[in-house]
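Please see the structure below; I have some questions.
Removed from the display is one protein chain of the complex; every other protein chain stays in position.
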Amino acid sequence: MMDVKRVISTIERKYIKNNLKKEERLDGRGLWDYREFKITPNFVAAAEGSADVSLGETRIITGLKYDIGTPFPDLPDEGVCTIMAELIPLASPLFERGPPDEQSIELARVVDRGIRHADCVQTKKLCIEAEKAVYILFVDMYVINYEGNLIDCGGVSALTTLISAQLPEGKWNGEDVEWTGGYFTGKDIVNELPLVITYGKIDDIIFLDPDLPEELVCDGRISISSTEEKITSIQKSGVATFSFDEIKMLCSKSLEIGKKLRKDLNLWQYKANIE
Amino acid sequence: MMDVKRVISTIERKYIKNNLKKEERLDGRGLWDYREFKITPNFVAAAEGSADVSLGETRIITGLKYDIGTPFPDLPDEGVCTIMAELIPLASPLFERGPPDEQSIELARVVDRGIRHADCVQTKKLCIEAEKAVYILFVDMYVINYEGNLIDCGGVSALTTLISAQLPEGKWNGEDVEWTGGYFTGKDIVNELPLVITYGKIDDIIFLDPDLPEELVCDGRISISSTEEKITSIQKSGVATFSFDEIKMLCSKSLEIGKKLRKDLNLWQYKANIE
Amino acid sequence: MMDVKRVISTIERKYIKNNLKKEERLDGRGLWDYREFKITPNFVAAAEGSADVSLGETRIITGLKYDIGTPFPDLPDEGVCTIMAELIPLASPLFERGPPDEQSIELARVVDRGIRHADCVQTKKLCIEAEKAVYILFVDMYVINYEGNLIDCGGVSALTTLISAQLPEGKWNGEDVEWTGGYFTGKDIVNELPLVITYGKIDDIIFLDPDLPEELVCDGRISISSTEEKITSIQKSGVATFSFDEIKMLCSKSLEIGKKLRKDLNLWQYKANIE
Amino acid sequence: MVLLIKDEYPEKLFQENGKRLDGRDKKELRPIKMEVDVLKNADGSAYIEWGNNKIFAAVFGPREVHPHHLSKPDKGILRVFYRMATYSVFDRKRPAPGRREKEISMIIADCLEPVLFLELYPGTAFEIFIQVIDADGGTRCASTTVASLALADAGIPMKSLVTALAVGKIDGELVVDLSGIEDKAGEADLPIAITWFNDEISLLQFDGEMDLSELDTVLKDAKEAAKKIYEIQVNTLKNKYISIQNNIEKEKGGED
Amino acid sequence: MVLLIKDEYPEKLFQENGKRLDGRDKKELRPIKMEVDVLKNADGSAYIEWGNNKIFAAVFGPREVHPHHLSKPDKGILRVFYRMATYSVFDRKRPAPGRREKEISMIIADCLEPVLFLELYPGTAFEIFIQVIDADGGTRCASTTVASLALADAGIPMKSLVTALAVGKIDGELVVDLSGIEDKAGEADLPIAITWFNDEISLLQFDGEMDLSELDTVLKDAKEAAKKIYEIQVNTLKNKYISIQNNIEKEKGGED
Partner (left out) sequence: MVLLIKDEYPEKLFQENGKRLDGRDKKELRPIKMEVDVLKNADGSAYIEWGNNKIFAAVFGPREVHPHHLSKPDKGILRVFYRMATYSVFDRKRPAPGRREKEISMIIADCLEPVLFLELYPGTAFEIFIQVIDADGGTRCASTTVASLALADAGIPMKSLVTALAVGKIDGELVVDLSGIEDKAGEADLPIAITWFNDEISLLQFDGEMDLSELDTVLKDAKEAAKKIYEIQVNTLKNKYISIQNNIEKEKGGED
């Protein structure tokens, strides 16, 4: 595996750090600014839901497929929603061929946890017949271009995919599941809209939405998922350490930034329209 | 992986090419001559059908095993016939240990396609009870010695194996499959006898049945499967390109060579004899 | 993979060999002495049976888990007991990460065979309902420290684990298995107490219970399992050859040493106590 | 129990008015849209929408070969990695690349290599990553076509572009550019690629049953249809250079 | 049909007397026992029993990096391999390491690296193997704690020890040191590690739902509880040196 840290020279590292100290970033953003989000829902005809989402030059195309299976014995009336990520070498010379590596596992896990613990996907609505048949949703993210902060781009990509979903509606006929002829949609499945927000840290400077050079030189990152009022997931990665006060400040900031972003993106506009 | 092209020296390459230009081959054959086929059916006692087939020094021993399984939902009254190839290092220093490589996948696929699209294996006869139980046939080819043109040798080996097959006959008893006490044979399964015929190309010279040195120096190959009157499969491999006229000529030649070979081999003689 | 033989210098090899010729060993033992066994049963709370066994500095912690499954069709009234071994790199710089290698396969197989052929685990008692439901036992050995002779340590560790077992008792209710509320224990499962005894050979010197340096320099080993009166399994490994007379002598010695060890260890004291 | 709606094949592949199910005539292509330079991190890239197919191709190279023992002292190597997204097909594909994907990768590599001058790049590799995001029949041909465009976008010297499409037989009729449903429910499928520098065939597969005269006809149809696709490829590249030139002139204008 | 006894969650996680199911108060830790130098073949090792958790850690290094291409010319690398025994959990774990184990390995490595001076060991690796023999909630924290002890036992220069534990919310109440059942049936789980040299947080994960004031409280509780665990770590190391010293003095005495 290539050591991604090496592709950034020491000079570049210093330059980025010094700029951040002056609260300046290479692309002109302030410390607490996001790059622009661009969203195309329903990009994939073969999928039951999909989204092509860009955050600056980072681009992730996500699709949803479903399967019908038996529920887990300890959750007999709940469906399942799994999230996977592929960091394909097409997206960056930094990505290797082969089975999912640590970075893709992290992307899938952090996006999944942000969604799972926020009452976002109403898994009980994915139940067709308790103990017999539930929907299993596969939300698969493909990174098409990598320019830093996959997590926040992936979070919006996965959420938009779920909102855009349109699944054939099944009913239990006593023996088997059959199609009612109708559909149910993201509106029926998705409840809360949790957003995951990632910060980088270099020395004692913290900043929102690291782009690729920033990600390569930073000591660590922290991703915080939240709904309107609550923090629902936190993941620190890398070798940076954070003081207790910094953590408190970032949790507070995440609620604030999340509220604004939720309003700006207005993801419900992407729900499937069926009469 | 070893690069097989390197084992042939530039001098050898020139020599083979110059000979071919003069329509001469190292082993004395003409451009459109096959090496000799030798066939021993029912070589393997543990298999339900088998054949030990040599084409010159190339030798492939194929065996058939079966299983009983549930049919695919979209083909509820058809059995399944799968073809696999193993290029084991015993057969040549050019073969590597490890999972099937490109060459073994190609061998299995080309032989499979030649058979699949020619109405050769009558998959409906492999059905015991629609939606419930069908035969699954495994036709597994082991290359024992490699001296070029595995595909044509494998084609005859797989076909002879199917013809020599003798399977216990099952019937559906409402719940399960049970043995009738009888057997059915290759004669019941095999309909058409498609033969796959392979040509090599070096520069603008095309020739039948490449042996190992020819295979190692040629720019590409084309394998054409046909029944008495129809082309049923084509596979071009390697970096050679063929003109439209060459393709037409080779299709026509394949029907002609196939007809003769089918008569010479007389494969039906190898069918299992059961009264 | 590291070549374990290389870590011992030629000088050390000579020294060990010369000592053995004088019937002396580095740790002061005689040729036919075992290092000390130390046994802690029920070490693992999460397992249905377990044992922490040391033989000198060699230490193996074994645990038992169970599953309920359908019996094999040819053994409709017998449960299954499988034995696995993991040689984890924590235990020795000689162990590599990765899938089980030859040494761990050998450990599991030799321990398994010693048990399997001695009527030790009464697989018929692991049947809940013939053709429907049987216990599947997983006896998994983890090597925690490696100082030679894993096999004899593993044999005692696996056997103690089985004796210490305490499994919820199932009954067949016509459709499914349900818990009776009771338990059955190692006493119900284990019949014979086979012990596996391993000898090393250097040149023409044979000795009991090789420690790590002896194992690294010896030409081969032989492991002999026996019950009170019968030999139940033999496994020779390494490149040593044994004369016919040596084999006879070792079989006889194994019965004798086994009898004494069985008495000294008194493994039945570790059975689960349930009223 | 797997999916509620089954991937069933229609009984007929022609409508009563003689048109194909998607309204096309027998020799009509599906709508095709191409773009180049779509992925910033690649040395060259292209994107194609062909019917419902949506495919990205990225080219990297010439660069070092990993693992090193695959490199050749006398020429560069071309490696193609064709991959389908799990959600690009009716039944979710398993994430790990399957045999089919490896086989198609090899076929596309063989088919593109004749137009490259690999002997000029000893010891190095060109790597083409192809990602099928949405699949609807003919992905190997669309992938070949878009990969050839990505090679051109990377500025790699080529003898010519390569164009591929699938022709075949459905309900007994010869047609060009099989759609997904026609590919599955039809009788014969013949993917073909043409290297324009010598007007020859560099990819040829066939599965089905045809006599010699049918084959003859269908090959002719294929070549005609390929020419139309080739024009789209050329125009896509031209537009890129026009747009670059416009930018340059704009900048010059700005400088004045 | 899998297991006869199900891994069911209780309805309530507090008893009527306000104690937790295992009899603890909200801010009470489970019993913790540590030992160092328990594995003869490692450069350093430690063992922890924390509630029902039983975990070994072995440190090797600085040593050569396999495979070599992972080594870094400017600093040493830290590799952590966290593994669970198949029998350490209620449902037998499959033997091959899963994604969860790889993820936790990475998290522990990130969390320990800040206390090491890796820049002093260019081109080499420290490898920590962690084996969970018995698991009962909070294994990643217990593993971090015991691994830090094993590093110290190996005599590797460290800025400080690292201490980790999980705090969380069960039945609406904030508690420290979640047990296995509390982890599964509770509402929120927050594993945290503290690097004492700077009093900062080097591992932080959270899953559940908390508002800002709850988070504030639970972080304070975590720090207080971590201090108690830290004392056990320090005493374990002290006892080792006392015991070594005693042995030396005994020997000296013997010499007299």
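The letters A, B, C, D and E name the chains in turn, as written, and every chain counts its residues from 1.
We adopt the following convention: a contact is a pair of C-beta atoms (placed from the backbone, for glycine too) under 8 Å apart; a residue touches a chain by one contact, two chains touch by 3 or more.
If you're wondering where the values come from, they're calculated on a predicted model, not measured in any experiment.
Novice: Please work out which displayed chains the absent chain touches and list them by label.
Specialist: Result: the unshown chain touches B, C.
Novice: Which one, B:19, B:122, B:145 or B:191, makes contact with the chain that was left out?
Specialist: Of these options, the touching residue for the absent chain is B:145.
Novice: Just name the one of C:193, C:208, C:234 or C:267 that touches the chain not displayed here.
Specialist: From the options C:193, C:208, C:234 or C:267, the contact with the absent chain belongs to C:234.
Novice: Which listed residue, B:33, B:86, B:119 or B:188, touches the chain dropped from view?
Specialist: B:86
Novice: List the subunit B residues touching the unshown chain?
Specialist: 43-47, 50, 57, 61, 63-69, 84, 86, 88-93, 97, 99-100, 133, 138, 140, 142, 144-147, 167-170, 176-179
Novice: Can you list where subunit C touches the absent chain?
Specialist: 1, 3, 6, 73-74, 100, 102, 105-106, 109, 113, 116-118, 220, 222, 227, 229-244, 247-248, 251-252, 255
Throughout what follows, only the chains that are shown with their structure count from here on.
Novice: Using the contact definition stated above, find the chains touching both subunit A and subunit B.
Specialist: Correct list: D.
Novice: In the touch network of chains, how many steps separate subunit C from subunit D on the shortest route?
Specialist: Step count on the best path from subunit C to subunit D: 3.
Novice: Could you name the chain whose CA centroid falls nearest to the centroid of all protein CA atoms?
Specialist: Going by the distance between chain centres and the overall C-alpha centre, it is A.
Novice: Among all other chains, pick the one whose mean CA position is farthest from the mean CA position of subunit D.
Specialist: C
Novice: List the centre-to-centre spacing of subunit A and subunit E in whole Å, with centres computed as mean CA coordinates.
Specialist: That pair's centroid distance is 29 Å.
Novice: Round to the nearest whole Å and give the separation of the Cα centres of subunit C and subunit E.
Specialist: The answer is 31 Å.
Novice: If you look at subunit D, which of its residues touch at least two other chains?
Specialist: 2
Novice: Residues touching two or more other chains, restricted to subunit A: which are they?
Specialist: Only 100 qualify.
Novice: Determine which chains touch and list them pairwise.
Specialist: Taking the chains two at a time, the touching pairs are A-D, A-E, B-D, C-E.
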